[in-house]
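Beneath this line is the structure, given in structure tokens, with notes to follow.
Removed from the display is one protein chain of the complex; every other protein chain stays in position.
We call the chains A and B, going by the order they appear; numbering starts again at 1 in every chain.
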Amino acid sequence: MIDIGYDAAHLLGALVLLTSFALLYQRRLFSLLNVFTVQALALSGAAAWQGYAHDEPHLYITAILTLALKAIAIPVALHRIIQRLHIERTVEPALGIGLTMVAGVSLVTLSILLVLPVTENATALTREDLALSLSVVLLGLLMMISRRNAVSQVVGFMSIENGLILAAVGVAGMPLVVEMSIAFSVMVAFIIFGIFLFQIRERFETLDMRKIESFRGESD
Amino acid sequence: MGNILTISPHAFSGFVAVAVLLVALLALFALAVVGVAARRAAWVGAVVYGGTAMVCAVVALWAGFALAGRSGAETITLPMGLPWIGAHLRADGLSAFFLLVVNFGGVTASLFGWGYERAQAGEHGGGHGHGDTGPVLPFFPLFLAGMSLVLLADDAFTFLVSWEFMSLTSWLLVLSTHREPDTSEAARLYLIMASAGTACLLLAFGLLASGAGDYQFDAIRQHAPTAGAAAMVVLLILLGAGSKAGLVPLHVWLPLAHPAAPSHVSALMSGVMTKVAIYAMIRVLFDLLGEPVWWWGGALMIVGAVTAVMGVLYALMQDDVKRLLACSTIENIGVIVIALGLALVFKASHTPVIAALALSAALLHVVNHSLFKSLLFFVAGAILTATGSRDLNRLGGLIHRMPVTAVLALIGAAAISALPPLNGFVGEWLLFQAILNAPALPEWSLKIGIAVVGAAVALAAALAAACFVRLYGVAFLGRPRSSEAAGAGEVGVAMLVGMMIPAVLCVLLGVLPTFVIRLFEPAVRAMVEAGPFDDRSYQPWIWLAPTSAIGNSYNGLIMLAAIAALSIPLVLVIHRWASDKVRWSTAWGCGHAEPDPTALSQYSASSFAQPIRRAFGGTVFNAQDRVEMPEPGDTRPARLTALWTDPAWAYLFTPIRRAVNWLADHVDVLQFLTIRSYLTLMFTALVVVLALVAVVRS
Partner (left out) sequence: MIASVIHQIVQMALVLALAPLLTGWVRLVKARLLGRRGPSLLQPYRDLARLLRKEVVLANNASWLFRSVPYVMFTAIWLAAGLVPVFTTDLALAPTADLIALIALLGTARFFLALAGMDTGTSFGGIGSSREMMIAALAEPAMLMVVFSVAVLVRTTSLAEIATYMMGGTVGLRVSLALALIALVMVAIAENARIPIDNPATHLELTMVHEAMVLEYSGRHLALIEGAAMLKLLLYAALIVCVFLPWGMATPTQGNPLIGLLSFLAKLAAAGTALAVFETSIAKMRVFRVGEFLGGALLLSLLGAIFLYVSRGV
């Protein structure tokens, strides 16, 4: 019969995947941040639901961490950075939108083709969560390579990490210690990113990667 | 109920069948001789075309009765050809089906061709024919004979000889318009591609015969090749037969060669010769290679999907009517190959009934396409006769000047756009039923791949509708864009009859498709050992209800009856009770229509394609619309140039051509050596060979 728990977990995972697609599609930085917030919310919802359905309280902590850091702190901080540095609000993707979307669907198909036959022995929910999270990771990578703006690359990196958390949630949670250390390392990486962005902006007056690349190797 | 078409098999089997076919072939050769010998006579056109039409009609009728009678395969060995092989001919269900298609196309093409040549020669007053038709007459019956021979061949040698014969005669027919500037380029490219294709087929048959040690198809059937050899054969068949059929990226000759020939020959080349290539594919992949492997079908589906989408996008870029139709042929061949791939995949996974469904979809599309593509090429010939132009941007408003042609063209355009209740829709419907059975397959990549291929088929069908709205809208509707279009007149009766026959059949096949599917069921059964209606408890004739795990049934007759039942009362009610007054005036055009002296301000062919060019063309063709706008005050006109590049040329054939040229330049040095150098070369070669022999022997 129907297994609402199963289907709800599946839906939330699919929502994370859909938001990764939407991230590829966005043209404006603020809407990019909004979509990222939705992704983080969906992820914390998925973690909380898994904690409820499988009766594992430490997943609740994962959910709260994700909510606090990814859904609130990081978007607010990026918002501030964008306003402070007067970053260009519109971003053009490097490949055309059509090509990016086709690449996205191919990556999802690739992850499904990879994961499903390999994990024949695991439970169904685990297999699908692994397929979904691999897709989210690949889409995050695609976003990093198909964007020129530094802020969008940071968001892409964050969404890769979201994919990894989704995988962890699906495999009935990582130990809390590992969870906390990953969260802290992401936080540290993020702070370093922020400092870097400020410094790059001050030195080069721009955060557009193409223009910055042209400075390579010219100091000699 | 399924026996409604059974005729006693004995009358049409064995000796009678063979005699009929051989006499037909000899008659075609005789007509060719007449065409050469009496070429100055006034009656030669009527005799050759009339004779060809009659011979083809006889063969088509024989093939139809052979299919209906479900007789088995007949063979005969002729004492011609290579001394230790002879020429084996065999007619089984598949050959009979394709013979029916080919010769029916021959009948309509002969009828149309006769009227067309008379009009081109100026007999119908003020013929706009540009250039004479040239020496078409001798090669036309030979072309049909060659195609029929390919279908009957039962050993590799006869097959390849007939294949080359077919290519050569069609090449000569393409060259018959040699006075036009594009023809020599088109013919040269065609000859190169055809030769390359035959070379691939040669290799394929060599590999096939290696297991059996014998070139006869019967022997090849007994000894299936090893897995590696089979994979090579599949690849070579795709290259060889695929280039003749027009699979991307080997399609580049098609948009050049098919339009270069006269219109009735173009109809045969597009509508029928490509189907002979499909026959070659079916014969080898389903019959001679034995048990298929799942990825063969997958490869065919990928190639077919790319071909279908690219073909229709090419068609949307063309402004020449015949080139557009040739590119549309590429799209339809892609769809047929997708259906063949599906049939192979289902055959490999041992569900023969679904494989029969997919193969029926392919064969039905073969029939449909030969019908409506012939019709559309005839329409193009009629337009050419009436206006002297093939350029869409110089046509317009022909619906008023060529009323009958316009109706028939509408039927053709609606049929090829897969609109119910015409026959194109039934083919697409069957294909979708086959695609819906994908979840039953065990391989993951196939399951997901078939969903993607289904999206590609749907995309190609929707783009095809756009393409033919463009063709019909620009050529027949609106206002005439040139004086030739304004002065066009309806074409002669022979041409109209040649067009009417396929049009009527398009409607009939759309409404009663089950008859045709039952007719070619022996062909399907010969290839996959099952029929599409097996496992069904009742055998309908009005309903199209194939056996399928997922699916439904379709009824064209009810659809047509419902549309009639709704529309006729609607018209009557509205005219009686609402209003039936009409006032004629100038067009409204939001106030911009008057004063509008020139008809060139209406949408042209390239304007119509612009949204699609912009949406799809940027990625696929690198399409750009370049605008040169002069400064205000400058009286020069603004210029819009639509540029696009064919990726097959840019990435495949131009590099190959450059490589060949480079190689030729470097090898050319060998022409200018001294005598001592030549002697040195020969001496070195001899010494090396002797050394090799010594090493190998020891």
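Here, a residue touches a chain if its C-beta (ideal position, glycine included) is under 8 Å from a C-beta of that chain, and two chains touch if they have at least 3 such contacts.
Everything quoted here is computed from the prediction, not taken from an experiment.
Trainee: For the full complex, which residue in B:V23, B:A199 or B:L566 touches the chain that was left out?
Mentor: If we include the chain that is not displayed, B:L566 is the one touching it.
Trainee: Looking beyond the chains shown, say which of B:S483, B:S553 or B:N622 touches the absent one.
Mentor: B:S553
Trainee: Hey, which of B:A121, B:M232 or B:A466 is the one touching the hidden chain?
Mentor: Answer from the full complex: B:A466 touches the omitted chain.
Trainee: What is the set of chain B residues that contact the non-displayed chain in the whole complex?
Mentor: So the residues of chain B touching the missing chain come out as 396-397, 399-400, 410, 414, 417-420, 425, 428-429, 432, 435-436, 438-439, 444, 447-448, 451-452, 454-455, 458-459, 461-463, 465-466, 469-470, 472-474, 477-479, 549-555, 558-559, 562-563, 566-567, 570-571, 574, 578-579, 581-590, 592-593, 596, 599, 601-603, 607-612, 614-615.
Trainee: Which residues does chain A use to touch the chain missing from this display?
Mentor: Residues 1-4, 6-8, 10-11, 14, 18, 21, 25, 97-98, 101-102, 104-105, 108-109, 112, 116, 124, 128, 131-132 of chain A touch the chain that is not shown.
Everything below uses one rule, namely that only the chains that are shown with their structure count from here on.
Trainee: Counting in whole Å, what is the centre-to-centre distance of chain A and chain B, each centre being its mean C-alpha position?
Mentor: 49
Trainee: Using the touch definition from the top, list the residues of chain B that touch chain A in their complex.
Mentor: Per the stated touch rule, the residues are 444-445, 448, 452, 615, 618-619.
Trainee: What residues of chain A sit close enough to touch chain B in their complex?
Mentor: 96, 98-99, 109, 112-113, 116-117
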